[in-house]
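For reference, the structure is listed below as structure tokens.
All protein chains but one are shown in place.
Labels run A and B following the written order; every chain starts at residue 1.
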Amino acid sequence: MSSTPLHDPLAEPVSGAKTETYTTTCYMCACRCGIRVHLRDGEVRYIDGNPAHPLNKGVICAKGSSGIMKQYSPARLAQPLLRKPGAERGAGDFEAISWEQAFALLAERLGKIRATDPKKFALFTGRDQMQALTGLFARQFGTPNYAAHGGFCSVNMAAGMIYTIGGSFWEFGGPDLERARMFIMIGTAEDHHSNPLKIAIAKFKRNGGKFISINPVRTGYSAIADEWVPIKPGTDGALLLALIHEIIAMGLYDREFLARYTNAGELVNLDAVHDEFGMFVRSEVPKEEGCFDPQNKLWWDRVSDRPVITHAEGADPYLFGEFKLADGTPVKPAFQLLQERVRDYTPDWAAEITGIPAATIHRLAYEMGVTARDQKVVLPISWTDSWGKEHDTVTGNPVAFHAMRGLAAHSNGFHTIRALAILMSLLGTIDRPGGFRHKAPFPRPIPPCAKTPDTPLAIRPNTPLDGMPLGWPAEPDDLFVHEDGSPVRIDKAFSWEHPLAVHGLMHNVITNAWRGDPYPIDTLLIFMANMAWNSTMNTVEVRKMLNDKDAQGAHKIPFLVVCDAFESEMTSFADLILPDTTYLERYDVMSMLDRPISEFDGPVDAIRVPIFPPKGECKPFQEVLVELGSRLKLPAFVKKDGTRKFRDYPDFIVNYETEPGSGIGFLSGWRGKNGEKSLSGEPNPRQLEMYAANNCIHHYELPLSYQYMRNWNKGYLEWSQRNRITRYADPIQIHLYSEVLQSFRLAAQGKGISRKPPEHLRKRVETFFDPLPFYYEPLESQATDRHKYPLAAITQRPMAMYHSWDSQNAWLRQIHAHNYLFVNPGTAKAAGIADGGWMWIESQWGKVRCMCRYSEAVEPETVWTWNAIGKSAGAWNLAPNANESQLGFLLNPVISEELPASNGGTQSNSDPITGQAAWFDVRVRIYPVKPGEPEQTSPQFEPMKPYPGTRPFLGDWLAYFAGSKK
Amino acid sequence: MRPAFSVIFLTTLIGAGQGLFLALYTGQLYAFFDLLPAQDSRSYYAAGSVLALAFLCAGLIASFFHLGHPERAWRAAAQWRASWLSREVIALPAFMGMVLLYGCAHWFCWHAPLFELPGGRAVDPTLILGALATLLGFALFGCTAMVYASLRFLQEWHTPLTVINYTLLGGASGFVLAAAFSALAAPQLSGFHAGWAMILTLLALAGRTASLLRNARLKPKSSVRTAIGIKHPRIAQIAQGAMGGSFNTREFFHGRSTAFMRAIKPAFLILAFFVPLALLAGGMTAPFLLPVAFILQYAGLLAERWFFFAEANHPQNHYYRKVS
Partner (left out) sequence: MTQLALVIDLNVCVGCSACVTSCKEWNTSGAAGPLSDCNPYDANPTGTFFNRVQTFEVGEFPQTETVHFPKSCLHCEDPPCVPVCPTGASYKRKEDGIVLVDYDRCIGCKYCSWACPYGARELDEKQKVMKKCTLCVDRIYSTTLPEADRRPSCVMACPPGARLFGDIHDPDSVVSGYTLMPEWGTQPANHYLPRRKTTITIHEDQLVRADNPLKIDGKLPKPSRQQPTLDDVTSW
């Protein structure tokens, strides 16, 4: 229709430009996809998914595609900054200093702390992926006060499942949607497994599987579910227990699987006066050295009708019944106890609580049970189980589940997740095709072997901590407490308040440190966490705490160091800001020692490589730690003579070994002198190059016979032991019934010889450490007048935003410039709130003014919003009148980090077992604004100012074009 | 649609210019047939042509403000075979050229007869040029109107009434202008022009009312159901993927309240039709009212044109209802 175009659409826009392509690993979120970064004349032309990467297979998400705008963001920090003398914290008055000054200042301050009381230094990290290094640094420093984001993120998920099946969702395992016929996704919005899950769900749907989403809200993945089951927040425990009830009542469980691979048939001591009450009875097999439950429990054999050692040749346990041992001890199989536990958890009972019709619950149970039983996947893969029995096939019951923070972020989440893991086990779906599959280094013994010290004596001046700062308690004696049972750690993790707080309780650190409870600290180093904003509960008060002073005018938290890459809300409260690089400017390691990116078929770890030099004076935090470690002469970082051991972080990655000569380092690929070894082997000086040449990953594919049933797969377990992934090769029986929990309950009941909880926590420990899952209303709910605050308020991850990171991203912020509170139209109209109108959302802790959006895709007793879109004015170098701070809002000011405790004090607003932050427990009410109220979010904070070295963006226009202009 | 002032001024100014020319030429024809007294070529026809050209030029200038790349405006003539806009782009300068020639012919008194009509009336170049300009003037009305009327998605515009109304409204405002001009330059003609202006204004009122009634009863052909291809009685947009606005939210929504929309309708009807009618009637005896009539009618037409654009519902709007 037209003559030759003047503008040739096919011509290279820049002729003769120099183009380069690098592969590395994305870090626009925690998913860690493989990417290709394409440069034109030295600038990013585009970033796309690496087709050769096992995780994302070439696809990329909205965030990953916007990496350019992160790299060139005007919100990036550029120099170390020191708070100006006399300036208030939060006011953002800084002066630039040199790195030498920063290091000198830190080395002096930290050196003094280390020489006197190392626990006065606390290191807490947010959404980072380098806990291998930060954890090592803390331990070497000698402080117990270290944790990463897990406690405020999804520790319930990790702990609830690992304490039950030895593995978990999160980065540790997932649903095998390749083979599943039915997929039930519970409380998941976007997840750490973002792209892979999207790929898998689509494939699953196209293969005709049925996808069910259980969620109060229908967005994102749930949008394409075949069935949406709206549920009231915090009530999934009731639903799952009712499903278990139905599955057992109808005989829809996989009996063979339960008998052989779980503790269903193991006999529990029911002699109420016995010190071992509620523990498994054991035969006289000598107790093995170590942390792992030995295979010395008993079954009541159906064949011989007498107790036998489990898995005795030819034996088959009764799963139901009531028996008496020869010495008169009454015993029952664990499964019998489970059945008794769920007896009253009927669908009708659950319908009341969850809002899901009983008929739906029945149907869901039947669909799961029948699909698992009748659509078996049988793979011709032979393997040998831990008891030497050879199997010709691997059988799968193709019902897969996935769950995340919708279950985890409630104070009853641990038991809910235990119930889920048990349901999955009843259906016989653990590490089997079409069910749940582990990812190396999981499965691990229940609980995993790593332990914290159990005494404050482990903390000594100028000495590394004697034990790990984080670990997996197996019994009360593993707790990290004082003689009197009081906490050793600043966050009170591993204390009687939160015994299984395996990821720490980051959300309480600031409050505890401010209050000096259990003790004041000196220096708090926060890395990659926006604790003055979105990762803190009670944001308004916490911001005050950060700047609060004692009678002498000294800050209650004396020294605050923040390492960030951007002008976040947190940085404004820092005394010292350490400017970090971006993911395109540094080496990073997704290590087997932390959370690798393993696949179902074997371990995978990965690195990031720098594509650009650091911006300005930015320095990778890892370099900072290596430097500080060397200056402080932490043993792992210096040679015998006290001189520096590692030139820099790459040198550290390659040459660090967990113990001299252990052959285990941060990376598992291309080890050995010439890179010929995998998993372990001596350091290889060319290791990073080899990774870089291989798409920055090392993928070790297990032989097929090691890929399934890994909890009990002799070949796999021995392989894993040989390669030092685990210390033990014993089978990992599923804990339907948890002895670990019972051991804490016994202590609370005053039984046995272990440590006992302090009086005021006895009742709590006794109640919550139930060896079988039970349902209770979330703690905050129990402490709320439900008539006054009738609604649940929750948040969701938007797919195109990562927490608070992306408001500085010119492209992503156009998609989510501000947020609304989504309310069911019925609920909103009843409250007199218009669609698009201004309103208040109020809890007993605080209130926020925001805008309302009607939505039919939310359960009527729930309101929700996208997480962390709202920003403080001026933060992230946005204009003070930007939508994010004027129209957008953060829900966190209505969430409290503490609840009233039974002793009149306070306790963390967390799961009483794991210390998981109970983000989604808050109860609220909503009402319209009064006429004349400003159309602006409340609360508002003093606008932040641009820092030295950060340039505000000039002009109204951004017209990004890579390389020299046309 | 969001009314663009460049286009509002373009269409109303050239409409008045076209109408004025037609009024002048009608006057000349009447005079030709001795129905009206003849007027001076220079002080009346040439001056009137200059006035018409002034309006046309102003319209043309306004149109440049609508373009992202006015320096490339010449390219717009390329697609006359397919595009009404291209045709308008050709018709406007062509008409202006012809009016210029017509004005020149009068100024330079090209009255040498070219031929004679059977009745013995001598036809001079001004008459021929005027006839050609008249054709072009009507063509221009057609092109301008068809720019809008040809967009079948904009159902409010996609009707012959658009062409009729552009012509009548332009004609009416031109004749009112002519009446005012004549009041100064040729008082004998002002009554004639005022009379025709009243007739045209009445016709335009009828045409515009017809289109208002039609549009009020329009059934949109598209709905959110056809827009996304899902047949369900209850579909609500939640998000459009851009919260700070986009070209689609800026270009296709007038952004005014329904109250404003409701108020502007009687406002332009009164201003563009009833007030000028009254003033024209008064102008018969008090000629000083005629310029006032033009000014007020023109203001009314600006409002009318604003409403014309604003009233049109673009089907793309089904995709741009809500953000979140």
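Rule of thumb we're sticking to: a contact is a pair of C-beta atoms (placed from the backbone, for glycine too) under 8 Å apart; a residue touches a chain by one contact, two chains touch by 3 or more.
Bear in mind that the values here come from a model prediction, so they are computed numbers and not experimental data.
Only one residue in the set A:Met250, A:Ala272 or A:Ala450 touches the chain that does not appear here, and it is A:Met250.
When the missing chain is restored to the complex, the residue among A:Met709, A:Ala748, A:Leu812 or A:Leu899 that touches it is A:Leu812. Residue-wise, the contact with the chain that is not shown comes from B:Ala239, picked out of B:Ala38, B:Leu184 or B:Ala239. Interface residues of subunit B facing the missing partner chain: 1, 66-70, 72-73, 75-79, 82-86, 89, 147, 150-154, 221-222, 224, 226-230, 232, 234-242, 244-248, 251-252, 314-317, 319-320, 324.
Not every partner is drawn; the one left out touches subunit A at residues 1-3, 5-13, 19, 40, 45-49, 51, 56, 58-66, 68, 74-75, 182, 194-195, 198-199, 201-203, 205-206, 208-211, 218-224, 226, 228, 230, 249-255, 302, 318-321, 346-348, 358-359, 362-363, 366-367, 370-371, 374, 799-800, 808, 810-815, 817, 824, 826, 855-860, 877-879, 881-883, 886, 952-953, 956-963.
By our rule, only the chains that are shown with their structure count from here on.
Centre to centre, using the average C-alpha position, subunit A and subunit B are separated by 67 Å. Listed in rising order, the residues of subunit A touching subunit B in the complex are 1, 814-820, 822, 836, 853-857, 883. On the subunit B side of its complex with subunit A, the touching residues are 82, 234, 236, 238, 241-244, 322, 324.
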